[in-house]
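Of the protein chains in this complex, all but one are displayed in their positions.
Just so it is clear, A, B and C label the chains in written order, and each chain counts residues from 1 on its own.
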Amino acid sequence: MADILSLHDAVARYVDNGATVAMEGFTHLIPFAAGHEIIRQGKRDLTLIRMTPDLIYDQLIGAGCAKKLIFSWGGNPGVGSLHRLRDAVEKGYPHKLEILEHSHATMACAYEAGAAGLPLAVLRGYVGSDLPKVNDQIKFIECPFTGERLAAVPSIRPDVGVIHAQRADRQGNVLVEGIIGVQKEAVLAAKSSIVTVEEIVDDLGATPNACVIPGWAISAIAVAEKGAYPSYAYGYYPRDNRFYKEWDAIARDRDAFQAWLEENVLQAGGEV
Amino acid sequence: MADILSLHDAVARYVDNGATVAMEGFTHLIPFAAGHEIIRQGKRDLTLIRMTPDLIYDQLIGAGCAKKLIFSWGGNPGVGSLHRLRDAVEKGYPHKLEILEHSHATMACAYEAGAAGLPLAVLRGYVGSDLPKVNDQIKFIECPFTGERLAAVPSIRPDVGVIHAQRADRQGNVLVEGIIGVQKEAVLAAKSSIVTVEEIVDDLGATPNACVIPGWAISAIAVAEKGAYPSYAYGYYPRDNRFYKEWDAIARDRDAFQAWLEENVLQAGGEV
Amino acid sequence: MSSHYTSSEMMTVTAARALENGMTCFVGIGLPSEAANLARLTHAPDVVLIYESGTLQTKPDVLPLSIGDGELCETALTTVSVPEMFRYWLQGGKVDVGFLGTAQIDRYCNLNTTLIGDYTAPKVRLPGGGGAPEIATNAGEVFITLKHSKRTFVRDVDFVTTLGFGRDGKGRDGVPNIGKGPTRVITDLCVMKPDPETRELVVVSLHPGVSHADVIEATGWEIRFAEAIEATPEPSANELQVLRELKARTDRHHAGE
Partner (left out) sequence: MSSHYTSSEMMTVTAARALENGMTCFVGIGLPSEAANLARLTHAPDVVLIYESGTLQTKPDVLPLSIGDGELCETALTTVSVPEMFRYWLQGGKVDVGFLGTAQIDRYCNLNTTLIGDYTAPKVRLPGGGGAPEIATNAGEVFITLKHSKRTFVRDVDFVTTLGFGRDGKGRDGVPNIGKGPTRVITDLCVMKPDPETRELVVVSLHPGVSHADVIEATGWEIRFAEAIEATPEPSANELQVLRELKARTDRHHAGE
């Protein structure tokens, strides 16, 4: 059964230095508040997993939390590069960042396989791509029925899965609505999980087949109002596309980034 | 784009003698009206696929439509045996029925793999079971990452998938609600598909993550009011548990079955 | 045997008591479902019941006749697809206990729900495996409940539909990523547990009024008894009342009233 904790306590309890952490939310419901709390607590040597690193991992990488990144598309959507990510990959700043690179289809299947308790995912993937040459986790197997050659990758089973959702009820059951991405999979595949929510309510108001994650499948719930900002929460607030554009200039410059981080994360008591 | 047809025309167009047909609906939304239409049209030599044959396949088998059955649990839920199925397996009446037997987990994964366009499904299944000794489609593969031995089966890719759903809109988009079983998978995995619905409406009234199958992924839609009876349609009518109990006596006796079939299917103009 | 409850009620109450509050339980239809819901309505209000129809954390007011009755969906926290149920929830390791019935069981807890006789020429064709083969291996542990008779308790099952501990008791040894298998079998006569070494079933508790001879008579092999055999506690008045009300509600409901 999920414990309802403060965000500080949830991160302190479940995110250890050196942990493998998947913070998901496909453009929508990105758990920024949780990311900022990880930065504030000075976590180090994390292996960060995320299909689209987005600003949240640009910030964690720039703040020096990450040792390794597993991802499939590392840009600022519709804007351009993630400059902190590029600075780490191209220049080793603030330190060297190991990367392991997949396609979206593969990561989605690897999360699915992780949630399904399997050691591997199988898909029709990477046909003719050079990615298998630079990612030694990609293997190929032969279908025992048809002989077809299919890609196989290890499933994703992080130490901690972190997502943001619209709301939880008082028993810790969580409703995720709208673009649900791989959020359920990130929670179910992980050994521990933290779900931040906009609010805790008496009744989720969910329809029969809504995306609801039961409280007993979650480690900790923390209220984080506007916890997905500057991404968005369907039914609560829109994406701040302007901030995504402004991020380009902030992240392009090491000092500008550090000043932004100081003011908006390190010196901020809680969520921005 | 789905054609909106009469049930007669949909079955006539898509269900050929000798076809492999998956009629799904996990206890809920079983497409009885479509099954009766297949019987009325005298289809023969069908390979019938269904996790739980239930009364619908007991009727199709008793009526002589089936050559082979692929299934994972062949009882009358909460009541006992499917006597027409047993008569075919044990006594070869009305003729010999070949069976291929799986577990639920395997069939669910094989439908999933079929919908996913894969030739095989992989699962942690059949550990210590005798089923692989009597089903030569079950093989075992070794995970290339962990060495774990996992079960593999061919995906299910029927010629025709048939399901019943609550409603369609005028563009042929379909809402399935409640116990959704493997219905979406049965449609997506099949080469052609027929969806019967209680009604056609202007607006499905679906929430963002409801189980909606787009019209362009369906071959034909047919209105069949009470088309899942004696199973049920969430939001429309309940399961007729009394009929399920009465079926035991009807199906136990060859003549009683034939009389029931004559009166309720063959001489009936449309859906019972 | 005391006259104020039946041996069936004794079985159901004892099976119910095996479930602890807060457990997640993947429930088979029939006797397991009756026991699991009795547990939920008595000592284990927060037991999480999962049915293979995709209904998660369901709280039916009447017992379902089928594994997919509308009642299960209407009272569930949420309902997922059947592939998701078997992949994410069962195989994904979210189930503490699988609660199963069976047609035949042997001394190593192997279950047969496939057939009596030979596969290609069955004497009696049974429904088949359903969810059981993977429930038994992917749940953390397994409880089994069924009526005791020589027909159901056989030395070796005709067909291993679902693994207990294999033909020799070693069927789970060295197999990675599976649960510990059956930990108790509850009948209308007694409670049995597998011997920690050999995995052969041993009677650990006799229900009130049941003798060693009664169990021996109803078992198809030379059943062993624990050295310090216990007396199964009787049903409480409350358990009996809740169970009888549940069954009465259920009968009225399924008769279409």
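In this text, a contact is a pair of C-beta atoms (placed from the backbone, for glycine too) under 8 Å apart; a residue touches a chain by one contact, two chains touch by 3 or more.
Predicted model, so just to flag it, every value in this text is computed and none were measured.
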_Under the definition given at the start, what are the shown partners of the omitted chain?_
A, B
*Contact residue for the chain not shown (choose from B:Val182, B:Val195 or B:Val212)*: B:Val212
*Of A:Thr20, A:Gln59 or A:Ser103, which sits in contact with the chain we cannot see?*
A:Ser103
*If you put the missing chain back, which residues of subunit A would it touch?*
26-28, 51-52, 71-75, 77-79, 81-82, 85-86, 89-90, 101-106, 108-109, 111-112, 123-131, 134, 148, 178-182, 184-185, 211, 232, 234, 238-242, 244-245
*asked:* Could you pull out which residues of subunit B are in touch with the chain that's been left out?
replied: 1, 112, 115-118, 173, 184-185, 188-189, 206, 208-212, 214, 216-217
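In this section, only the chains that are shown with their structure count from here on.
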*When you draw the chains as points and link the ones that touch, which shape shows up: line, ring, star, complete, or other?*
complete
*From the centre of subunit B, which chain's CA centre is farthest?*
A
*State, to the nearest whole Å, the distance from the C-alpha centre of subunit B to the C-alpha centre of subunit C.*
28
_On a C-alpha centroid basis, what's the spacing between subunit A and subunit B, in Å?_
39
*Would you pick out the residues of subunit A that each touch at least 2 other chains?*
117-118, 208-211
*Going by the touch rule set out above, which residues of subunit C reach two or more other chains?*
73, 79-80, 87, 91, 138, 177
